[in-house]
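The structure under discussion is supplied below as structure tokens; questions concerning it will follow.
A single protein chain has been removed from this complex, and every other one stays in its place.
Moving on to chain A:
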Amino acid sequence: MSGRYVIGVDVGGTFTDVFILDQSTGSAEIRKVPSTKPDQSQGFLAGIRAGVDAVPSIATVVHGTTVGTNALLERRGAPTGIITTAGFRDVLEMRRRDRPATWGLRGEFEPVIPRDRRLEVSERVLADGSVHTPVDTAAVTAAAKQLLAMGCQAVAIVFVNAYANAANEQAALEAVRAVWPNEHVTASHRILPEIREFERTSTATLNAYLQPVVASYLERLQAALKGDGFGGDVLIVQSNGGVMSVDTARQVPVRTALSGPAAGVIAAAHIAGSAGFPNIVTCDMGGTSFDVSLVADGQTELSPQTSIDFGMVVRQPMIEITTIGAGGGSIAWVDRGGLLQIGPESAGSDPGPVCYGLGNDRPTVTDANVVLGRINAGRPIGGKLSSLDVEGAKAAIETHVAKPLGLDVMAAAEAIIRVANSRMAGAIRLVSIERGHDPKSFVAMPFGGGGALHTGALIKEVGLAGALVPRYPGVTSALGCVIADMRHDFVRTVNGLLDGVDMAELDREAAAFRDEGQGLLDRAGVGFEGRETLLEFDMSYLGQTHTVAVPVPVRDGAGASLGIDRETVRAAFEARYREVYGRILEGLAIRVLNLRVTAVGKRPKFDLSILAPGDGASLAAADRGKRQVYVDGAWHEAGIYDRMALPVGTVVPGPAVLEQADATTFVEPDLEAVVDEFGNLLVRRKEAS
């Protein structure tokens, strides 16, 4: 590979983080610049220019983007139309007949495509794949023209049972392409040839809805980079934690829905793995939410389907992230039954917590941390404010929490943290204990600015082995971009009995997917350390509706076969089923629902020890004196340290506060923090040493 630098760029709501790996010297640098709106590419380039003197010397730029996520959440996709089977234009709006909340029967649903832009044409395929009614291509052409006249910039074509036979949909795709003035045409079988019409419709529709937005963003980005003399590759992080080429991203932008968070989890897995912790729970604490994700044995967990919002379903493999509404900005309040509650209402980042002094007067989790002395009011992180209003925060806690509960203000502040910690602990339990994992073999890895304030308490509440705070918790996602593998997922619905399906045909199809995936890897023009093909079937016993994902080993090399046969698949299913449910059910027929093939191109990793503190680090240089911190009902004198200046091997006993530009780590009195050889902080129980 030519070029010195590999650069990871993560564009967040407030900051654009840039991680620059210099391959020639083996050193790394970090830049944080303000994000720009509405055009994120401005901040993107500013961040790169801030860290690299010569743009032409960049080999690869890898990007975790929230352009797609934000367009979905804020409903700012392009005007889009649907062309669908006669009788079914409302599938998108009817969802799966659900509702947003169990209690109350409130809430509405507004589909991203209004009903008048959902047009029907005569066509029908049956469940067995036979064509009941051939597609009326003249009607398709007329529908496309009508949508164009209505101002649509993108279109999704979704026909009933297209998963079973795509002939009608394919013919319609060609008819639309003949008149559509741009590339923003999505056919459902191309993006998700899987049974379940609502999930396929929603995924295809959201893809079309994002195409113009994401494509024009990527165009601007590439043009600007080229203008600076950049001649390398741009790669985009997908929600599954792998990267894809810009070309693929333009065709399947829906795969970027969780791009940024996925990069963070990838980085966390790598950092923790290098430090000797293959089992982690990542904890990302933002202003309004707390996101957790589980990595077991170094493997991230993928979820086949995610709801971005009520009724906004994307069925594509995505890193499984569990979110609860408890962030730094979550508001603490006492309900009419006299119970202390945290959230779901949040002050967000604007006006933000009371201590920001921007107009909010209801106390938040951050306010409690400030009042307790755990956040340094004179040195706020992020650099937006010069100091925090401690007295204001105190007054708010007094009024809204202390008085109604009959507590003094310090006890009330601590109560807020305790209840918030307990909700976060609940989220961690949900992904660990509830899935059968033993918390003693896991560590928490906080990233983002606020997580490391709480992980000490989480260790104790959940029974985790410890917490590993990465050297740069604020730029974890940017680092993840640099190391993520390239990954392409394929799926097809089989829906037959194991004893009845044509296994040789399935084997050929799997091999064809492998070839398509390897082709995409070839065309990406990226150097790989190695390649891999993964094969999985979604299977169950006949009569069950929930399937288990069954990995099946494949034969290496080329050829029209992956070497799978019925007995291998049966054995793999039974092993997996036993693992999940503790038993197999003899004598029952086994069903194969979906075939999934994944092509992985392994990208080179770098040695994380380049991030470790340099020779200048010493305990004396790191010492910032003492501060009073309130814990367990009493004030304690806590050591305050400049975290970046702590040398490898230092053991900092709690109570202590470790400060750095974009994060604060709080070490409780019964815990200690150790700086490992990569510069990570391992927070653990004192008796562990």
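Basically, contacts are C-beta pairs under 8 Å (C-beta built on N, C-alpha and C of every residue); 3 or more make two chains touch, one makes a residue touch a chain; residues count from 1.
Rule of thumb we're sticking to: contacts and distances are computed from a predicted model.
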Record-based protein name (UniProt) of the chain missing from this complex, from "Carbohydrate ABC transporter permease", "Cytochrome C biogenesis protein", "Methylhydantoinase" or "ATP-binding cassette subfamily B protein"
"Methylhydantoinase"
Residue of A:R423, A:R531 or A:R566 touching the missing chain in the full complex:
A:R423
Candidates A:E93, A:E320 or A:D515 - the one touching the absent chain:
A:E93
Residue in contact with the excluded chain [from A:E434, A:D565 or A:E579]
A:E434
Sole residue of A:A167, A:L405 or A:M503 that reaches the chain not shown, by the stated touch rule:
A:L405
Cross-chain touch to the chain not pictured, restricted to A:K37, A:R115 or A:R555, is A:R115
Chain A residues that touch the omitted chain in the full complex:
87-91, 93-109, 114-116, 124, 126-127, 132, 160-161, 163-164, 195-199, 335-341, 405, 407, 415, 418-419, 422-423, 426, 429-430, 434, 495, 541, 543-546, 581, 585, 588
